[in-house]
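Just one protein chain is left out here, and the rest sit where they should.
The first chain written gets the first letter, and so on, giving A and B; residue counts start at 1 in each chain.
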Amino acid sequence: MSDLLYMVLVAPFKDMAGSPAFLVEVLIGGVFAGLMYSLVALGFVLIYKASGVFNFAQGVMVLFAALTLVGLLERGAPVVVALALTAAVMVGLAYAIERVVLRPLVNQPQIILFMATIGLNFFLEGFGEMAWGANVKKLDIGIPDRSFIVRGVQINELELTAAVTAAVLVTLLALFFQTTRIGLALRAVADDHEAALSIGIPLKTIWVVVWSVAGVVAIVAGLMWGAKSGVQFSLSLIALKALPVLILGGFESVPGAIVGGLIIGVGEKLGEVYWGPLVGGAIENWFAYVLALAFLLVRPQGLFGEKIIERV
Amino acid sequence: MIYREAGRFKTSYASDQAIFPIVQDRVFVRAAVVAAFVVPPLVAGDYWLQAILIPFLIYALAAIGLNLLTGYAGQLSLGTGGFMAVGAYSAFKLTTAFPRLSIIAVFLLSGLAAAAIGLLFGIPSLRIKGFYLAVATLAAQFFLIWLFNKVAWFTNYASSGTITAPDRTVLGVTVTGPNATAAARYVMALAFVTVFALVAKNLVRGRIGRSWMAIRDRDIAAEIIGVRPLRTKLLAFGISSFYCGVAGAELVFLYLGSAETLAFDINQSFLVLFMVIIGGLGSVLGSFLGAAFIILLPIFLTRLPHSLGLIMSVALQKQIELMIFGGLILFFLIVEPHGLARLWQIGKEKLRLWPFPH
Partner (left out) sequence: MSHPAPAGPVLEVDGVSVRFGALIAVNQVSLSVGRGQIVAIIGPNGAGKTTLLNAVSGFYHPYEGRIAFEGKDRTRLQPPDVAALGIARTFQNVALFKGMSVLDNIMTGRLLKMRGSFLLEALYWGPAKRQELEHRAFVERIIDFLEIQAIRKTPAGRLPYGLQKRVELARALAAEPKLLLLDEPMAGMNVEEKEDMCRFILDVNHEFGTTIALIEHDMGVVMDICDRVVVLDYGRKIADGPPAEVRKDQAVLDAYLGVAHE
């Protein structure tokens, strides 16, 4: 018994202290994975705030964006042109989704909309792979995947770039929400659809805008993840990981998405490296969900969410 | 006899409360059930039984289970694969630990084991709703699969990590394992799904079904009538998981013969969810229609280009399949949330008026 306690409560921390450089590397790996989750979660939050739709297809949008980008690059398009075209495709996609899925389902219960995005998820997955091929592709955007060493800690240039990009993107989005007219309209819509409509905010335009923005966020996420580990189906699985991130951060909070992503990313890596071996490894698969589940029971509204008072 | 109810007045509430209030329906369904037990084993080849009918019956059972939870009680679950795995591994452990235990008892006990696990993961449903709950069930899915993968005890320390169905008999006929004929396994699966479809139908038309639907439709109004949310939801979780557990045990024992955890991954959860949505949320009949559709579509997609002389790669087939599934889910949610079952009903109403539609 005391052996077990030692293995669970003491040994992992001794390991950490024994090799701080390794610990830092694990942490960096976790932060990187966490940023990816955050980026996907960010797309979720944007759409949820504006349309109340829980977009299960966000992960596939990441995959779709990456596939489109790689496809264009493979056909010889310069990076800038390919990016612009991909963005155009994502905007077109947002428009199509508003027209075909959201508009007919307006005023349906959330759970129906959620299931609809599961349908969307599978449709886009099939469509994306059919259009661009299903094999694993290397995405090369000119950022070298090499490392340099600072004080004995390996730092990967690509990961660093990704981190900086994500940080810039989040700042931009926050500014967009706080200062522009569209941002203001978005917040109004998020607050109350009908009231927003009645003061002349064009709901449909707002939805297209927000799904487009989520599409662009998906491009960035797809770009980073794809450059790191290749563009492949497993990209869409990070969407599932974004769910616990959202539960941790709260569905309506941009900072929540970021912090939640980092907690899950780092927690998962630490758990896997230091505690995983005790139970046979591969706990990365469920750690995030179980953490989210435990968290739900304590604080259902998330770290940054507001307490919901249910009106009768 | 023309399909009509005019002129046949119901004289008691009992006949009005029956599952099939129209006489022709009742006769037809009874005949169909009898025919289903007798005809395919005599007529259908092994391919039909093994590749289509057996998986259809097993998935129909799982779909009924999920439909009770999602369609009737309104609680979305993405953990169906995990609960099916609990059933399968329990059945394996039970048959190996108690070789003399009847296989029917094994299936039922496996269902109970799954029900217990389902109850456990249903507890958060008191505090959380909708997609929050979906995340809780995802936790069940990933955690359970990981557990069965990592803990060698579940596979009796088999180095391959697979579980295998041993030979077991019912009334002297071998129904599971490598020596069971497809016909015997078919009859076994049919017997289970017949009984449990009937049970499901009985539950949803009575007190329990009404409390589920009340919670689904308007939980606040349900509470003020006296429905206790936690108890009601947990009952739905338990029964739903029971069905999924039995289906999971059948999947290994009557269909696959042996399996790894891969057979119960997240895709299995989605597959059953598709059956429920396409077949019809809140319909027992729809669960059958949905299961048939999802089983037949890939076979159809394999055969169709072949018979048209086209060559379609396996990958392309898979992609088209995904697009059709996704597209149909959107279609049904938007156009007909009650799925194939509702289309069936509309067809029947047309028939009732035929040949005088006005």
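Here are some notes:
One rule holds for everything that comes next: a contact is a pair of C-beta atoms (placed from the backbone, for glycine too) under 8 Å apart; a residue touches a chain by one contact, two chains touch by 3 or more.
As the structure is a computational prediction, the values presented were derived from the model and not from experiment.
Of B:V170, B:M213 or B:L297, it is B:M213 that touches the chain left out of the display. Remark: the omitted chain is touched by one listed residue; of B:P99, B:G172 or B:G226 this is B:G226.
Only one of B:R26, B:R205 or B:K318 touches the chain withheld from this view, namely B:R205.
For chain B, the residues in touch with the chain missing from this view are 12-14, 16-17, 199, 202-203, 205-208, 210-211, 213-214, 216-218, 220-228, 282.
In the analysis below, only the chains that are shown with their structure count from here on.
Against chain B, the residues of chain A that register as touching in their complex are 54, 100-101, 104-105, 108, 110-112, 114-116, 118-127, 129-130, 134, 240, 243-244, 247, 279-283, 285-286, 289-290, 292-293, 296-297, 300, 312. For chain B in complex with chain A, the touching residues are 74, 76, 124, 127-128, 130-132, 134-136, 138-139, 142-143, 145-146, 149-151, 220, 266, 270, 273, 277, 315-316, 318-330, 333-334, 337.
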